[in-house]
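Some notes on the structure that comes next.
Missing here: one protein chain of the complex. Every other protein chain is in place.
What follows is chain A.
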Amino acid sequence: MSLERKDEHDHGAWLAEKDLSLIEKSYLTMLIWLDRRLRLVDYLELLEDMYYKINLQMPKSHTEQYNLDNKFWYWYPLYALGSFSLLAYIVAALSGALLGFYYSPSTAGETPVAYQTIESIMADLNFGFMLRSIHRWAAQVMVAAVFLHMLRVYFTGAYKEPREVNWLLGVVLLALTVLFGYTGYLLPWNQLAFWAGQIGVEMAISVPIVGEWAANLLFGGLSLGQPTLQRMYILHVFVLPFVVTALIALHIGIVWMQGIAEPH
């Protein structure tokens, strides 16, 4: 008898000691051959892991744990405002991507090209009016939901001690949401857009030292024109979507980790 330890992973020896039919033997041989090369076992483990994650149960919330639902059920609709903002953001992103195919950010011409493209989306494009309407309403609803979400968090004290970081993130997201809206409603280049842009430029210029630099950076000059629209367009469709999506993911990730703060 050998003193050498038996190799537990010697699948050949294990196969040999078993009394198997031809089919069983060839199946196992094939399986072992494939597993050696492709590590099928790892994928099976991943699948098993996924199974348990899908069947994960959410922990009981505070109100469920202490059976307080009879006192706090009327709070519950207010707890959906964060998800409503996210849903409206997704709807706005999808409809905005479609609008992007037909819009062009140009102030050229007697009637600006940007304005003309919006008009043509509304008048000529099939479902174009609906598309613009969806995008606009999704944006309005998102801003409203974000404001109300902040009020809910304030009045239920959900910003308190372990959640300061998420509150700060939320304030940044609120500012970015408003900026998203601002850059968005400047794009049609109508009277509202132009004069709201004028307010923005004057606000930027009024700041001492860095004001003119900031106005040049954000609005492409001290008066409104093609560079302004160009910059608002890039901010609205390229910069803000990435930044806001990343911050929303972080915001929700932290809520996921810390749990929702319900009123006690």
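By definition in this document, a residue touches a chain if its C-beta (ideal position, glycine included) is under 8 Å from a C-beta of that chain, and two chains touch if they have at least 3 such contacts; residues count from 1.
Throughout what follows, contacts and distances are computed from a predicted model.
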UniProt protein name for the omitted subunit, picking from "Tetrahydromethanopterin S-methyltransferase, subunit H", "Cytochrome b/b6 C-terminal region profile domain-containing protein", "2-oxoglutarate synthase subunit KorA" or "NADH dehydrogenase-like complex subunit M"?
"Cytochrome b/b6 C-terminal region profile domain-containing protein"
From the list A:3, A:22, A:41 or A:56, which touches the chain that is not on show?
A:56
For the chain left out of this view, which of A:99, A:118 or A:248 touches it?
A:118
Return the single residue from A:144, A:218, A:240 or A:254 that touches the missing chain.
A:144
What does the interface between chain A and the hidden chain look like in terms of residue numbers?
54-61, 64, 66, 68, 71, 80, 83-84, 87-88, 91, 107, 111-112, 115, 118-119, 122, 129-130, 132-134, 136-138, 141, 143-144, 147, 151, 154-161, 163-164, 167-168, 171, 175, 178, 181-182, 185, 188-196, 198-199, 202-203, 205-208, 224, 261-264
